[in-house]
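Heads up, one of the protein chains got dropped from this complex, but the rest are sitting where they should.
Entry: chain A
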Amino acid sequence: MSVMTYNGAAIIAMAGKDCVGIAADRRLGVQLTTIATDFPKIFQMQPKLFVGLAGLGTDVQTLKNLLEFRMNLYKLKEERDMSPKVLSHMLGKILYSKRFGPYFVEPIVAGLDESNKPFLSTMDLIGATSEEKDFVVSGTCTGNMFGMCESLYKPNMEAEELFETLAQALLSSVDRDAVSGWGGIVHIITKEGVLTKELKGRQD
């Protein structure tokens, strides 16, 4: 039994033309039993900043609370919003601070920075960060997701096309993974706002 595959997760984030999208599956399982089909793994930290957390359910929830707390503290002290890059670095430091007793999550940060340019980053459970220009994936079926993204992705997609690409990449990836799936949720962030859509795929 691996702690990283205990609850199951699949998260993809992609960059488009002046927009980013982040998508996740909705399953909460205990190994092969499904407990719920509406478990949130993507959290809106700010109007144009989302964090996706894949891994052990309890640590997803703990880290979400911890991030919100640290973000609120930052906003009170700095009197400004946190940029995606800063959040990503802070998250990396939080994870490394537990180097020898880590949080079992592999997060994704997706958002638009102050000049509405897309920002994507991912890291492992001890905070090794990687910023990307095209797409980032995390979860129990990263092999599948990398394959789907590599073939479906085109640079500079508009919001509508980005949504389609993300949705198809996610659904096809989770269909071949036993512990992720049971629906999906997609958020597309543009400078106008956020569009959220729920996906219905194979319910197994």
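Simple rule for what comes next: contacts are C-beta pairs under 8 Å (C-beta built on N, C-alpha and C of every residue); 3 or more make two chains touch, one makes a residue touch a chain; residues count from 1.
Keep in mind that, in the parts below, contacts and distances are computed from a predicted model.
**Q** Name the chain not shown, per its UniProt record: "Cytochrome c oxidase subunit 5A, mitochondrial", "Phosphatidylinositol glycan anchor biosynthesis, class T", "Proteasome subunit beta" or "N(6)-L-threonylcarbamoyladenine synthase"?
**A** Spelling it out: the chain absent from the display is recorded in UniProt as "Proteasome subunit beta".
**Q** Using the touch definition from the top, which of A:39, A:119, A:135 or A:163 touches the missing chain?
**A** Considering the complete complex, A:39 is the one touching the chain left out.
**Q** In the whole complex, not just what's shown, which of A:56, A:71 or A:123 touches the removed chain?
**A** Hidden-chain contact among the options goes to A:56.
**Q** In the complete complex, the non-displayed chain touches which residues of chain A?
**A** That gives, for chain A, the contact residues 7, 28, 30, 33, 35-36, 38-39, 56-58, 61-62, 65, 101.
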